[in-house]
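Everything on this sheet refers to the single structure shown next.
For this depiction, one protein chain was excluded, whereas all remaining protein chains were kept in their positions.
And then chain A:
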Amino acid sequence: MLAYSLRRLLVAIPTILLLIVACFFLMHVAPGGPFTSERALPPQVLANIEARYGLDQPLWKQLWDYLYNIVVHFDFGPSFKFKDRDVNDIIAQGFPISLTYGSLSFLLATAVGVSLGIAAAIKHNSWIDYIAVGLGIAAQALPNFIMGPILILTFTLWLGWLPGGGWNGGQWQYLIMPVIALATSYMGSIARITRSSMLEVLNSNFIRTARAKGLPTRTVIWRHALKPTLLPVVSYLGPVFVYVLTGSVFVDIYFSTGGLGQAYVGSALSRDYAVLLGVTILYGALTVVVNLLTDLAYAWFDPKIRY
């Protein structure tokens, strides 16, 4: 398993390199630059600024310097827009916030989704099943950009229970709405996948055997049915984890969380090359790592899988 993990991580290096190069060139192809402004800067001022950030160098040299600084100094460069911050600062400040929202949403979506799915499958074709399926479908139809306004109107404007946005050191009142908004639609999908997977498992031969030898239903479900049920769920959870982190872009902006999403979108719009690349690399690396973890998790859920 260790050898497998190492091999996967080694493959990840060229993947991320490719991502950087593609992103780097795409960024430079987009019209406008970080210092394109409404009042055209005098050429000498523009030249000074470009020299300061090395933008006067040929593209290959810029790319080389960029990679060199990352590999040797772990320095992702300065922000072109915010003079008093560099990319490392921006990520160090925004990522923990996005990670908090993302992880909480992930946990919420998984816990509620799996429970709903299992309940529905066990009580197949009963009112519990119908309610769970109904809830699941409704949740799936409510992406975060729909949930956001609904929540904020309900809990901030009408009820006045929760603050309409902000971070405030991660106080719980500030976390509730963004976490729910982010979790809802994934919760629905997880519930659906869990339910159909559980139904399939419950109809399989080894469950019939377990029942036949007189095991109580609870033991059958917890000891025998749960693990195989979760296998397809886990393969879905890997991407979901990445989605809730990157997909937090909307939530970050809508609820002004101070998370990385705002910095990411802002950097694309203002052509803050270094920030844009830095966050892209972070998300890319995260995807690679999470995919690896998902694959490793398979082995635990299904003993037939070996690495």
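Just a few scattered comments:
We take it that contacts are C-beta pairs under 8 Å (C-beta built on N, C-alpha and C of every residue); 3 or more make two chains touch, one makes a residue touch a chain; residues count from 1.
Here is the rule we use: contacts and distances are computed from a predicted model.
Missing from the rendering is one chain, named in UniProt as "Oligopeptide transport system substrate-binding protein" (options: "Deoxyribose-phosphate aldolase", "ABC transmembrane type-1 domain-containing protein", "Oligopeptide transport system substrate-binding protein" or "Succinate dehydrogenase hydrophobic membrane anchor subunit"). The chain omitted from view is touched by exactly one of A:V11, A:L153 or A:I305, namely A:L153.
Note on the undisplayed chain: of the listed residues A:T36, A:Q173, A:S204 or A:T217, the one touching it is A:T36.
Interface note: of A:T110, A:Q140, A:T229 or A:T257, the residue touching the hidden chain in the full complex is A:T257. Within chain A, the residues in touch with the undisplayed chain are 30-33, 35-42, 44-45, 48-49, 52, 78, 81-85, 90, 93-94, 149, 152-153, 156-157, 160, 163-167, 252-259, 262-263, 266, 269-271.
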